Every structure is written in C-alpha cells, then in structure tokens.
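Below is a structure I'd like to ask you about.
Only one protein chain is missing from this complex, and each of the others stays in its spot.
By written order: A, B and C. Residues from 1 in each chain.
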Amino acid sequence: MPTAKVHRISAQSPDDVSGLDTAIRDGRIDPAGIVAIFGKTEGNGLVNDFSRGLAVRSLRALLDRHMATEAAAAVCLVMSGGTEGAMAPHWIVFERSSKAAELQGPALAIGRAHTADMPPEELGRTAEVDRVAAGVRAAMHDAGIEDAAAVHFVQIKCPLLTAQRIKAAESRGKTVAVRDTIKSMGLSRAASALGIGVALGEIDRATISDDRIASDFSLWSSVASASSGIELLGHEIVVLGMSPAWSGPLAIDHGVMKDAIDVEPVREALVRLGLAAKGQLARAQEQRLEAVLAKAEASHDGQVRGYRHTMLDDSDISSTRHARAFVAGALGALVGRTEIYVSGGAEHQGPDGGGPVALIVRRPG
Amino acid sequence: MPTAKVHRISAQSPDDVSGLDTAIRDGRIDPAGIVAIFGKTEGNGLVNDFSRGLAVRSLRALLDRHMATEAAAAVCLVMSGGTEGAMAPHWIVFERSSKAAELQGPALAIGRAHTADMPPEELGRTAEVDRVAAGVRAAMHDAGIEDAAAVHFVQIKCPLLTAQRIKAAESRGKTVAVRDTIKSMGLSRAASALGIGVALGEIDRATISDDRIASDFSLWSSVASASSGIELLGHEIVVLGMSPAWSGPLAIDHGVMKDAIDVEPVREALVRLGLAAKGQLARAQEQRLEAVLAKAEASHDGQVRGYRHTMLDDSDISSTRHARAFVAGALGALVGRTEIYVSGGAEHQGPDGGGPVALIVRRPG
Amino acid sequence: MPTAKVHRISAQSPDDVSGLDTAIRDGRIDPAGIVAIFGKTEGNGLVNDFSRGLAVRSLRALLDRHMATEAAAAVCLVMSGGTEGAMAPHWIVFERSSKAAELQGPALAIGRAHTADMPPEELGRTAEVDRVAAGVRAAMHDAGIEDAAAVHFVQIKCPLLTAQRIKAAESRGKTVAVRDTIKSMGLSRAASALGIGVALGEIDRATISDDRIASDFSLWSSVASASSGIELLGHEIVVLGMSPAWSGPLAIDHGVMKDAIDVEPVREALVRLGLAAKGQLARAQEQRLEAVLAKAEASHDGQVRGYRHTMLDDSDISSTRHARAFVAGALGALVGRTEIYVSGGAEHQGPDGGGPVALIVRRPG
Partner (left out) sequence: MPTAKVHRISAQSPDDVSGLDTAIRDGRIDPAGIVAIFGKTEGNGLVNDFSRGLAVRSLRALLDRHMATEAAAAVCLVMSGGTEGAMAPHWIVFERSSKAAELQGPALAIGRAHTADMPPEELGRTAEVDRVAAGVRAAMHDAGIEDAAAVHFVQIKCPLLTAQRIKAAESRGKTVAVRDTIKSMGLSRAASALGIGVALGEIDRATISDDRIASDFSLWSSVASASSGIELLGHEIVVLGMSPAWSGPLAIDHGVMKDAIDVEPVREALVRLGLAAKGQLARAQEQRLEAVLAKAEASHDGQVRGYRHTMLDDSDISSTRHARAFVAGALGALVGRTEIYVSGGAEHQGPDGGGPVALIVRRPG
C-alpha cells in the first residue's frame, strides 16, 4: 500500500530550491519518490514569464543531483506563474512512498502521465483534446484510481504558441488555431480542460468541435486545472484523488466556485474534510490544510452577480492577473493563509467566471 | 432631525452619470441635499489615471444642471481610481435630507468641512496635521457628532505639490517637505491621516513630528481615508458616524483589518450592525449593506502572516493595484458583492498592511 | 482660392485646450474654419484609454463656446492615444480659410466627408471597403483634388461593433464579421484602409474579398490612417493633399517606411519638400515642419531586417505601445523634434511592420 506525501515549501525567488534541498538532506523527503512538483512562481503568468523557466531549470538541476537521470526527468514540474495580490510563492512536492502508513485508506492517491510533443497546429483543437483525454486515463491508471468520481484534481501543463512556433508551423504549410500568442495560452488550456472532462465522463466527446473550444463555456470539468507554459511541447498530467489502495493521513476533496466570490462550496469541502469553522479557519485548522489548489478567471459576460467588472477591458493588466489576485484574496481570507496556489486562465475549468478548488488536508491520526 | 441617505449607483464608464441623473429626475435624490459623491473609477489609481478627471468633469456638469452653482461647487467629489480584480465601478452619493425619518436615531450622520487653502510649505508636516485635525472637528460639529468614538469613517481629499507651488513657497524663502511632486501625494495623505487620528484622540499630537510622517507607521487612525488631488489647495473633509441627532434607517460601524486577509473584524462589525452570518452574507443581508468603504495596501515588511508577498517587487504593476484587487477579493467574498469601495495608499490609515473598513447598513424598520 | 492652415498646439494634459482657446481669442485661429482636430493624447491607446474621451469632451465644450452648434458638431475629432517614449502630447488643428494667401498653389488642400451610418453587418467586409472608397472620393472632391497621386494622407475615423449593435444586426437575421468587439476595431480599420487604397487606385477592388481583410497584409495603401471609435456609426474622413486650387505656404508629401527603422523614404520626402539635411534637420528646418503624421506597428513575422523583436511576445505591454515608442524615436531623431504624431494599429496602412509618414511643411515665401 503506497502512501502519498505532500510537502509545501516556501520559495524566496523562482530559483530558490534551498527548502527542497534541505528537506531531502534532512531525510524528510525521499527524492526517489518525488512524482511531481507544482510551483507558484512570481512572473506574470503569461507568454513572457521567465520565472517559470528559471524555476524549472533550478528544480531540474537539484533533482539531477539527488536522483537518477531518468527518474529526475520523469518528475512533472508544473510551474504556474503569477502570485498577484498577497499570494506567496511556493512549491508543492508530491511524493509517492512505497511504505504503507499506519492510517489505512482510502487516502490521497497520485498518478502521472506525459504525452508526446504536439505539433503547433494541433494546439487548441480537438486533436489536443484527444491527446489529453488519453493522457488523463493513463494518469488515473498510474494512480490506481478506477472511479472517475474519486478524482478531485487534474493538473495539466500544456504548451503555448510563440511567434517562432507559429512560423515553424506555417513554414510547413499548416495553419495554427490562433496567431495571438497570449490567446494561444487560453486555447491550449481550454483544449486540455475539455480533455480532462472527456476522460472523466463529465463531457461527451461528441459535443466538442474546434469552434466550441474556448468558446462554449457551458462545457466544463469540475476538477480540471490547466496551465500553459513556454517550456514544453507536450503535456504533463498529474491526477489527484482518493483511493482505497493508498494509505496515510492525507485526504483530498474539492468544491466548485461558480463565480469569483463563491467561496461557500469551498467552505463545505473544508467541512467534509473535518475543518469546520464559522468564519476564517483557526490557526490549528489552517496548519492541517496542506494545500489549496484553485483556478480563477474573469467571467466572459463582464459581470459578477450582476455587477460589472473591468478585467476584460483593462489593456494594461491581463484579466488573468486580476482574477488571480482577486480570487486569492477570497480564498486567503477563508483559510487564513496566503500560501495558496491560485492559477489563472480557467477556460472550461469550472463554470465561466468560477473554478475548481481542491483541498488537501492532514487527518488527525 | 436630519436624515442621511446613501445611494449606491453603478457606473458603466467613468463618465456614466446617467444613473445619478435618472435618480434625480425620478425624485429619488434631491440634488439640493447632495453633500458628497465618492466614486470608484476604473483607471489605474495612479498619476496618469484620467478616469478620475473624466468622472469629475462629468459629475460637475450634471450637478451644474441640477443645483445652484455655489451649492454644486461645495459638493465633495472624491474619486478613487482602481477597480482591480472584480471590483465594480460605482458612485456613492451622500445626501442630507432635512426631513426627519420615521425611524429615530441614533442614525448615520454626515458632516462636511472645507479647510482654507494651505501654503505649500505646510504640506506633509505637522502644520498640515493640525489644519486637518481642526477641519475634522469642524466636520464632526457639522455632523452633530460629539463623541469621537461615534465616528466610523473620515474621508479627506488633500492637496499635493506641483512645480509651481514649490516655486511659490521657495520664492518666499520657505522650504517644502519634498520636491518630488509624486511623493508629495503620499506625504499629504499621511499628514491628513494623522490629523484625523489626532482629532479623534487616537494619536497623541505630542508624538507626531515631521520626520515620523509617512515614516513611522506604528501611528495610525482606525477610521481614516485620505486621497490627494491636484485640483484643490485646502482640504475637503467628510465625516461619517452615528449621531442621536439624526434619524433614519441607516447605521454605520467599522472594523480594522490588521493584515490583508484579516476579515474577521469586518465580520464582527457586520454582526454588530445586525448582519450575522456563518459564512458569506445571504442575499437578503447583502441587500441591506448599502456601502463598504475600505483602505488597502501592501505591508512594508513584504509579508502576510509570515509568508512572503511579491507586491513590492513587481515593477509591472503597482503594489497599490495588487493590494486593491486582493483585499477586494477578501471583502467581496465576505459580503457577497463586488460593488464595494476599496481604496489604496493607506499611510497611517489602519496598521501597516491592513486598513479600516466602514460599513453602512439599512436597518429593518 | 481657399488657404489651408495647420496649427500645432502643445497639450499639458488630455483636457488642456487652453492653447486652442488662446489661439482663437487672439485671432490666430478663426473657429468657423476649423475642419478637423487630430489629438495625440497620453493614454495607452487601447480599450481603457480614457485620455481620448477626456480630450473629446474638453474639445467639444470649447468648440461649443466658439462655434455654431451644427458647425461644431461637424468638426472631425480624431484622438490617437499613446505618446510612448518621448512623444509629446499635442493637438493639430486643420483650418480652411476662404481668404486666398499671397503664395499661389498648388498648396495643401483639406477635404472632409461624413458617410452615412453603416449597418453593423457591413463592418469589416467589402461593403465597408466600398462605402469608404466612395467617402474618400467625396472628401477628395471637397478638397478640390482630382489626381489621386496628389493625396498624401487620409485619416478615417470608423465605427466598431458593440454587443447592442451585434444584437440589432442579428435580430434582422444578419451575421456580423466578428462577435469580439475589440477585434471589430481592427477589422473596421482594415476595411477602411483598403477602401482608401481602392479610392486612390493603389489596390484593385477585384482583389479584395472578405477573408483578405485584416489578413492579407500584402494589400496596403501608402497614405491610409484609420482609427475606430465607439462614438460614431458612419465614417469621418479627412483627406490631405496638394491642389492647384488652394493657396498658401503649406505643402504636404509622404514617404512609406517599409520597416520600423526605414526612415530614408521619409528623408527623401523632406528633401522633396525643400528640407534637405545631411543628418538631423537643423533647427530652422525643423521649425518649418508643421506636422509629422505616421502609422507604426509591429511586424507580424516577429522580425526587423532578419533580427527578432519581442513586441508580440510581451504580455505586459501591448505591441502597439512598443511600436509607437520605437518609430517615434526613429522619426524624432530624423526631424529633430518629439512633437510628432505616431499612431498605432496599421492594418493595410503601409506594408506589414512599416507605415506611411506624411509631412506638412511651410514653404518660404
């Protein structure tokens, strides 16, 4: 019976991997078991966010020192740029220990898959949906989760288009789905999210066509989280869920915010996980909350509960940055901590303007 | 017995005063009673925020059509730029009706004062503190509030330095506190906030010296809100509080956030005002909450509860914009609405990294 | 024989119309002759640029004080946001005086036309191209210019789509070219630019189809400048050229930059206008250069003469802002002045990555 471990480590900069290094040296983390690392890094979270590349390079160098080359290369590194507002940059290290824990399952289970590099012309189209759906099924299998309802978070790192990649595709006589590089990030996230929904049976594959991707937001997955980054050409997929085949004190659940201030479903998930609080979590509760993983975005109708927002009309700051800052404030006030992971660009990831929020809690035991 | 009325009106753009126009035409607002208008406009809230000027020009044109010239000119127009995150642009119109309401006081009371033009060399120094303290006392008197503890929000619009004003002072052999005109805005806000604290007995005047203004942030007022503008040389002061001499259904109270996620004091103020909720306010409660008036800023130590924030190191987005977005998320999630007024630049206005939050509620009656 | 006058007036802020006011009061400008005012204002030149609205409101108020209502309303106000780099905010007032000047023509001629309101479904399609072509011909006629080769600059203000306009079209069973309102701005500029090219014989109408608009940038006009605005449903067209029917000291010519550093064609146009200089214009020459009107944009292939630029991958600053700053530097260094008018968004307005540059010079006399 494997045991999932989750280590949240503060980062002083995008290349500050000293906390992880110390944890490995101190024996708190067995590097051989590292499956994935999520990073909330402090760039703009958009096309020219070099904090992600810097983080990946720093993490790879560290892993290479502590792990066999092939195993290090297999670790999923999902860097989500943008710690707007008071969000705190940090790493979340997912470890799979083969040692069974005292506490029996069902417990948190972790699965992983990598898809092959994708040609730029497939980005944001049904071809990407199908690639991702296959990858999610592989990651569920890797996690030992059979029931789609037991999946509470699927994180995907997907590629984006750059001027260079567009040129490469066009030089081969292909067209790309969009020539605007910022928009390519949204399209790739959108196709990836739909792929998750298809794999989990939330969305009927037959309803998806190219023109509904990043367009018909009535299609959505309740557990999808996709981030696009310049540093990869394929997809890295991590599935988090509950499995009777895993042991240990960690449990995961999720809620779906239906708009940017809809925190009550998150509070209900906290209650289900044993963290009931009238208002903000008390300090002792907050300390049992290992990780908060959320998606945020600006609603496309330009409104929240009937009131206008200006995120989509601000040509100085991307709406993804506005949305991350705002939703991080909403969730930070709920859980009493700013070291939370709120990722932007939530196309088909939760309902339009809202988003899924997964919570990992350490059960007493 | 006068009655205070508060009208919150959505704005579709910085020059959209149609809602106010309609309210006047429909008789819901008596223009003769308009004391002040606060505006949350959608610019960047910084130096080149033209949404404020556009709003003021539009409001002045409207008031000139509906009011006598002198009365229109006396209306305090306080435009706060920056509706980051999902904050909704809106106007808050404060009206003083001489008609007594059915519901007896104590009730919301509104007072106003204009101070005389101030010589530039006094800006950002104890002389400004003293001028403002006197002005706040005058506004309290105007509001019929005697007890400083009954004051829950003081909004001040204060002057700034320009090259011309500096030159004028220096030609008289005087020195100014700062020659950087942008910095003069912060100094003027700081001195104004300290003046409020002195008037209300929160801060001992003897502890204030020139070098502690905009520097020693351990000195702060719990109800101060200051913004500086180029269009005036004196101070426009609006005091909001509770007075037994006023009638009507409106009541005001306030809480002080000690950091960017510290919403529990605000929840407690809501409870005191009769809006007790386990989590987010229910729809019926939210509709009784007429206005939320808050200040927000990035903590100068770069942390929130021990976790790093990146607001002060972001050269692309001002920390004031980050802070407004984040705190608006925290407060919006608490009250269940995004049409709230969160203003940045909070020198001595609440503790470092936190800020005062005033709430105006319509009592059942 | 009419005489064209061009008044370049510095602006201290978007609502600083004092220079124009003074010029009218001093008799240097006869308000009855004002045909158009171009403004370079200091906003971001994008969706939330409130400097343009503030400028228009200020100019309209001034014109209403000095002109008959109908004549004031007919003045074309073309506000171009974005004075990036060291560009100086300013107004260019075009006046048509019926008094013949001593200096005989050919001289600068100004023509104006307003087209009828256009149904939303025609926007960005060949129907708009045809409307604009007819309008340009009308404006040429108004200017007394018969030879297309004598036209050196055509400024068009064109409409955009809003949700309401789209709805109106769709309720009549029509489809619009694009449902994204921001994209409609580019489409409308593109169709307008092609319409100019058609009217002037630069582009064969037969080669234009809907799908080449804002797409095939090998089609372009050498004198087109278009900007879209929400405040009109038709087109406002100003044609500048040389006509033997006009008198006075002003002359206009133009060059076409084929990339962002291609200033030699502009230098050649200066030479043709009598301003020959080895390097930068001398002070006396610069003072005879009344106006510089240019378009700039980032090349879509991401390169300038084989070297990569990063304008299209910068998610913090729009490429239009980068391009304006850079091209303004190139042109400012050539002419020895920063009070020049460089406008962004140059679809079909000059070759991809380049743009037309018109120059108005006062001849000795």
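The rule is short, and it goes like this: a contact is a pair of C-beta atoms (placed from the backbone, for glycine too) under 8 Å apart; a residue touches a chain by one contact, two chains touch by 3 or more.
Note that this is a predicted model, so its numbers are computed, not measured.
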Chains shown that the absent chain touches, full complex
A, B, C
Candidate in contact with the missing chain, chosen from B:Asp64, B:Asp147, B:Glu231 or B:Asp316
B:Asp316
Omitted-chain contact residue, chosen from C:Ser18, C:Ser97, C:Ser215 or C:Gln280
C:Gln280
Taking the entire complex into account, which one of C:Met118, C:Val256 or C:Val327 touches the absent chain?
C:Val327
Thinking of the whole complex, not just what is shown, which of C:Pro2, C:Pro31, C:Gly53 or C:Pro89 touches the missing chain?
C:Pro89
Touching residues of chain B against the unshown chain: what are they?
44, 46-49, 300-302, 308, 310, 312-316, 318
In chain C, positions touching the absent partner:
10, 12, 42, 44, 83-90, 260-261, 263-264, 267, 278-280, 298, 304-305, 307-311, 313-314, 316-317, 321-323, 325-334, 336-339
For chain A, which residues touch the unseen chain?
12-15, 42-43, 48-51, 53-54, 57-58, 164, 230, 316
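As a working rule, only the chains that are shown with their structure count from here on.
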What is the distance in Å between the mean C-alpha positions of chain A and chain C?
46
As a quick test, compute the distance in whole Å between the mean CA positions of chain B and chain C.
42
CA centre of chain A versus CA centre of chain B: separation in Å?
39
Could you check chain B for residues that touch two or more other chains and list them?
42, 316
